[in-house]
Structure formats: C-alpha cells, structure tokens
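Only one protein chain is missing from this complex, and each of the others stays in its spot.
Letters are used for the chains, namely A and B, taken in the order the chains are written, and counting of residues starts over at 1 for each.
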Amino acid sequence: MAAYILRRVLWGLVLLVLVSALTFVVFYVLPSADPAQLRAGRSASPETLAQIRESLGLNESLPSQFWTFLTSLMLHADLGYSYFSGASVGSLLIDRLPATLALTLGALVLWLLVAVPVGVLAAVRRGTWVDKLTTGGAVLGISMPVYWLGLVALYLFSDDIGLIPLLPGAGAYVPLTEDPGAWFAALVLPWLVLASTFTAVYARLLRGNMIEVLSEDYVRTARAKGLSERRVVLRHGLRAAATPLVTLAGLDVGLLLGGAVLVETVFNIPGIGSLSYDAIVNADYPVIQGTVLLAACFVIVANIVVDILYAYLDPRVREA
Amino acid sequence: MPHSLVRAILLGVLSVTAALVLAACGSSGDDGGSAATVDSGKDGRRGGTLTLLTSQDVANLDPGITYSSLDLNMLAATQRTLYKYAPDDPSNIQPDLAAGPPQVSPDGRTLTVRIRRAVRFGPPVNREVTARDVKYAIERGFNPNVANPYAPQYYGTVVGADRASGGPIAGIETPDDHTLVFRLTRPTASLLAEATILPLSAPVPQEYARPLDARSPSDYGNHVVSSGPYMLEADRDGRVLGTGYGPGRSLRLVRNPNWEASTDERPAYLDAIEWRIGGRPGVSGRQVLDGEGMILGDTPPPALVKRAYQDARDQIVFSPGAGNRYVTLNTAIPPFDDENVRKAVAAALDREQMRRIRGGEVVGDVASHFLYPGVLGFEEAGGQEGTGVDFLAEPRGDMELAREYMRRAGYADGRYDGDETVQVVGLAGAPDDANAQIVDQTLQELGFDTNLRIVDASVYYSRFCALPRARVHVCPNVGWIRDFADPQTVLNLPFNGAYIFPENSPNISQLDDPAINRAMARGELTVGTDERASAWAEIDRMVIATAAAVPWLWDKQPNLSAEDVRCVPQLWNQGHCDFSYTSIE
Partner (left out) sequence: MSDAEAVLRVEDLRVAFDTRDGLLQAVDGVSFAVARGRTLGIVGESGSGKTVAATTAMGLVRGARVRTSGRVLLDGEDLLGASPERLRALRGATIAMVFQDPLSALHPLLRVGAQIEEAVRAHRDVGRAAARARTLELLEHVAIPDARRRRDAYPHELSGGMRQRAMIAMALANEPRVLIADEPTTALDVTVQAQILALLRRLRDELGMAMVLITHDLGVVAETADEVAVMYAGRIVEQAPAAELFAAPQHPYTWGLLRSTPRLEAAVGADLVAIPGRPPSLLQPPSGCRFHPRCPYVRERHREVDPALEPLAAGPDHRVACLLPEAERQALWARLAAGATPEQARAAAAGGSEEAAR
C-alpha cells in the first residue's frame, strides 16, 4: 500500500510540472493581456514599457523564465510575487484558501445531506409522485446556470437588495475567526447555490444506482433472510450504491477546492476562485500560475485519496 | 455578417435600449437632471465611515506608479501633490502642497514653487514635509523599479532627466526646505506646473523609501506613507499590505493623525473609508442604491442607471467632462489612407444613435471635436458647436454627403468597391459592443466588406488597436481621458506622429501629418495658459480636418451613491466622490 501511494505521489509531481509548463505556454501564446502594458497604461513610452518588463522579469526568454520559476518553487517553495499587488503568491493563496474550504466543505455536507435521502427515496418509491418530483427537481437543478442562480438568490433573499430580506447578501463574508455567526450566515446562500447542481446530479445518480442495486441478487438474499426493509435498503442497498458516489464526491471536492469561480464572484467571497478570476483579468501571471498549480494539486491529491478510499470501500478492488 | 441580419440585431438592440432611453423631457442638457453635480462640499456633517464598492482592485498603491481614475481618487485623499483641482473646478489648478500659485519664468524654462509649512507625513515617518521630499518623489519616477508612465513625458524636459535612472536630477533644485525650482531644457514650465497635479509630485520620504525602491519592482506601494487627511491603515512599521490593504478584498483609509487641517482646504468630514473589492457591478450597484453609507466605484450597468435616474435621481450624478470617445480610422493602410474616404465615414456615422444606445442625453454630449468640456481650449476650438467642418455638421449623420465624399475618393457609385476587407475590432460588453455594431453597419452601408471582432477590454489595446502590426482598420471604442486640464494631454499622444510605437501605441490612427506634428511640437513649448489653449484649439481643428478619427461622445460618467451620502464629485476625475469633501448625512 505504501509503495502504491508513493508511486502515485511521484507521478503526481510529474503531472504538476507538466501542468505548470502548460500554463506557462498558454499564458504567453494565447492572446491574453500583457501585464506590462496593463501596468504601464496607454501613455507609456516604449522605454518605460521596457523598464516595466525588466522589473517584472518578462524580458528573459520563455524557457529561462520557466526555469527560474521551477527552481525557486522547488528549492525555496517560492511561487513568486503578484505583478499587481506585490504580495507573494503563497501568501495570497493562504489568505484565500479558508474561504474556499468553507464554501466547498459546507456545500458538500449540504448536498450529501439532501441528495442521499432524496435519491434513496426516489429509488424506493420508484414511479410514484415522490420519484417524479425529485427527478423533475433534479433536471431543474442541473439545468440552472450557477451564476444565474446566484443572482436570482441574491435578488430574492439577500437582506440588502432582495425581495424577501432573509440572508446576508454579496460581499458579506467575514473570516470564521472574526465572527462565526456572521461567517455562517454569509455562507448560507452561497452554499445553497453551489450545492444545487451537485444535489441534483448526486440524487439522480444515487437513484439510478439504488434501483440497480436493489435488483441485485444479494438484496434478494437479504430479504430472504428476513431482514427489515430499512436494513435491506440502507445497509445492503445504499452501502453498495453509494460507493461510486463517495469517489465522485472526492473528485468533485478536489475540483471545487481549486475555486468555485462562479459562486465566489457572484457573492464576492474572497476565495481561490475569485483570486484566479481577478488574476486572469489582470494578466497577473504569477498568481494565475499559483492558482492553477494549487487546483492541480488538489485534483491530484483528490484522485489519490479517492483511489485509496475506493479500495477501502470495495474490498474486491484491493486485489487488483 | 449579412446586411439584413445586422439590421435585425440592431433593431433588437435598439428596442431593448429604447427602454433605457431616458426621455429628453424634464432633463436639462448640461447637468443631466441631477441635483448635485457641482458641489463645493461646504458644511457637511462630520463623522461616519463611507464604503466604496468596486469590482476591480486597486491597480497600485504607489503614487509614483498608479494611473487609474479610481486609484487617483484614493490618492487624492492620502497624498498632497504640489497642485490639485477642487472637486467643482476641473479647469484651474489650486495650490495643495504648494503655498501659492506657480511662478513660471517668462521664457518658460523655470518653474518655482513654494511649499507650505507644517505639513507632516503620516506615521511611521511623522516629520515635516520638505521640498526635498518632492524632489525625491519625482526622481524615483525615473527609477526602473518604479517606471512611472508619464514621468518622461512631463518631467522629461527637466535638466538631467534624460539621463536619470533613480538618482538625483540636477534640474530639480531645493535652495531651501520649502522652495522647489525646476530648470528645464525647453520652455514647458506651464505644462509642468499643471502636470504636478498627477500623483508623482506627492512627497516621498527618501530615507524611508530608498531601501524599498531598491527592490525590483519597488515595494514602496506596500509601505506607502501619507501626507493628506487620510492614510492607509498600516502596522507599526508602515506596512499596509495585510492591514489597510487586502489584495483583491479590501482597503481601509483612516484619518492621518498628523494631518493639520489649517494647512489644507479639505474639510475631511469622514472618519474612515472602506473599500469592498470584488463584487459584480450589477449587484454592488443595487446594494448602493438600496443601502446606506455606500458609493459605487464602477460604472453602473445601463439598467441600474435607468432605475436610478427614474426612482432615485438624487443618488446618481452624471459627471461631465469625463472623457471623449471616438472611432479611429487607420490612416496607414488602405482604404482609410484616403482622406476623402475617412470624411465619408465621419459624415455617415449617426452620432446621435451612438449616444442613444448608451442611454441618451444624460450620458453625454454628441462630440464634434476632441477637446471636451472642462479641458482648456474647448471653447476656443468651437465648444459645443464644433469646428465647422461639413462632415461633422449633422449629428445624425449625412449619408448624402458621405456618398459625395466617396465619389471624390474615386468611387463613382458613392460606395466602396475595392478589395480590402475592413477589420473592425470592438469592445465586449454592453453597450460598447452595440456601438461597434453601429459603426460596422455604417461601414457596410458605405459599401465596405467588414469583419467585426468583439474582444475583451484587457486585450482591446494591447493585442489589437494599439498594435500596428495587427492591421486593424477601425476601432470604434477608443476614447481618451485627459491627464489634466491642459489640452496637450488630450491631443498629443493620440494624434502626434511621434507616438506611433510598435506596441502599446497611443496614436491608434497612426496619423502622421507633418503640419500637425510641427504644430504640436510648437504647442508643447507654448508658454502661458491662455496661449496654450489657443494653440491647441487650433491643433484640434487641424486634426478634425484630417478625419483621422471620428469623435462621437463627450462622456458624462454616471456615479451612484446611497441616499444618505452627500457625494462631492471630482469633476476632474470621472465624477468619483471625493473622500475629503464627501459626507454622510
């Protein structure tokens, strides 16, 4: 097991290098904004522009810049400095991570808490109005664009501009350490919005899995043993049906930790997502690189964790 | 795109924006129907915290670097430049750090400024500001680690500036602690006096800033020291990053304990100003309209402008003199290398429609030349009437005249029949993309085959319009905002043949008219405010006559504030509420 993890981690490191190289190339090759020009403004002379380029280290050749970046990262754990704010990229990432963590994990809890009972219920009461309602709800949840849903949520429920003032609106986020009550209240709408799509997807998925599992032989055996229907559905049915969901959740969390850009921008939550959005708009390359790497890290780690988790959950996989 | 489809789209756009059209009845032309445009800021209520909502972060905290209008607003509260504009007078400079009016020698080569006494730096520097601090502030602009964008342009004539790279500049003299003398190689002292309203002339303490300026790029911005009524909240060592400034998140200005009210005209009513960075303008705008103690730093979306204008008129200000907008025509490559073709485009464009689509009368005046209200020389160049050229006489466009010009260009039909496909690059986002569509449509009516691309603001100039090798023919969404009231700052860079660069080129039309270039060279060296106004007004007329670009709007920038905020707009700076004069009721 240890050897397996080690192998995966090493391969993950290789992937990270590749990802950062790709980001590098994409940034410079595609028609994105030039950070030097953004900083210089339109009045700047070519000389000034050149000076700014120099000070930002943009004058070296691409491979040389990339090499500098790699070595400072690996030897000094230094991700560089933001062109825009002069703050170190590492400090920016650390500063923004708690909000994204809070948003992601809260949404995860919410969507699982809702999707699991709904999915099980829809499967067990298949064909009834419960099932139809949840399937319809699921389609709705999946098809509503998150950004739009966020705006609608604000215009309906936020206490400053909403029709029914219920919950704090955009920009209300405060760190947990500052005010737990306000922190929680500010995250409720974002959690709901972020969880909506996932709830729908997971409920549908679980419903499908459950229907399949409940027709399996071992469920028939469980019934033949005289177990209560509740035990059959949950301990035998859900246990088997949920395994793919757990691994999917792991991957989704890994992705979300890279930043739920849409929700963060609409609610103005200072997380990794809004950081990467701003960085792209401002052509702040070091920050872009930092957020991309962080997101890639999370995805890679999530994949490893999910693999291990799957082996833990499904003993049949362990032999392979 | 086929003709009929474009028409259909435009009709659709129009019918949508017709809903946005703000009726002419009831609104007078010049103040846009708003109650509080011109406000001197007297007798406000003291106290309170103003919250500013903005989607874009501060570009830079360093007064030696920063250049965007919102940042200028912040610096106006925290830094004292030699001269400044009062919020309600965008044309005439007032002494700020200076003790009196600028003394320009008759030959225009010497500028003498006396500094006020008893002005002190904020913590952690705390001492009195001297002339040497202004000297260092300007010198560091030439330091490659700072690389101030306009320093070479306005301070470049100072003796020794051409060799400057952060070290002392001989032409800036400080005979005593409170006197500054600029010796210039050319007679540009009048211009220099006005240029000091830009933040570069805000004093910077050398002993404190030098180690920070040694870093590449300079880190002074994260440790900036104030000289004005407010300062960025900082820790004991003066570091603002992490205290007063959270990148992409927040900014906090508090009172500068060392500010001496008797040395300053600013009333400074507010106790603190907080910036909340990152919200979407559509949402933030509504929060401002419905909330308390808030102002919006972004341009509000058209729907909100309409709503505010109809339901909360005293919460919206349309600040005049916010800049000009024009359509550039690439004079370097066919078909617009032909002056007659350019005049045809100018005649054909319906400038009223261009304005209507942005919201109608309240968003600005239909432009007929490049100098705009508030800029010196505006009246001399023709004012609201225009310079008198026939191809800009009709704001609604004159297609007959346009065809006449096409015929003069050699197209017998009055329509283009050549081989060039005209590349048009427009700006993404409403209503700019609609403006681009109208221009595109106009070109097609003149017979051009066009290829319209809509691109994001971050690449509009850097990868397209300001990049000559991109060979873009028409850029409909170009505009210019003055650096200060002197008309040179509006006409020089965009139309002087000396400013055609391989990249980041400000002269997008690539106009290179020797007569105009000479006139501009003379105009740079003209001494005296009135004389300069006349000289540059004449240049405005000359540029208009070439039709290198078609002006279509003199912007009035809409600004939103909450009900309880008495916003005092900076007419010299896009109408942003001046923190030092604004109060909360």
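Odds and ends about this structure:
The criterion applied here is as follows: a residue touches a chain if its C-beta (ideal position, glycine included) is under 8 Å from a C-beta of that chain, and two chains touch if they have at least 3 such contacts.
All figures in this text were calculated on a predicted structure; none of them were measured in a lab.
Every shown chain touched by the omitted chain in the complete complex is listed here: A.
Only one of the listed residues, A:7, A:132 or A:220, touches the absent chain: A:220. For subunit A, the residues touching the chain absent from view are 216-218, 220-229, 231, 235-236, 239-240, 243, 313-316, 319.
Criterion: only the chains that are shown with their structure count from here on.
Inter-chain centre distance (subunit A to subunit B, centres taken as mean C-alpha positions): 39 Å.
Interface residues of subunit B facing subunit A in the complex, by the touch rule stated above, are 53, 56-57, 59-60, 65, 67-68, 144-145, 147-153, 216-217, 219, 221-222, 241, 245-249, 276, 278-280, 282-284, 286-287, 290-291, 458-459, 461-463, 466, 483, 493, 501-504, 506. Considering their complex, residues 31-34, 37-49, 51-52, 54-56, 82, 84-87, 92, 95, 151, 154-155, 160-161, 169-171, 265-266, 268, 270, 274-275, 278, 281-283 of subunit A touch subunit B.
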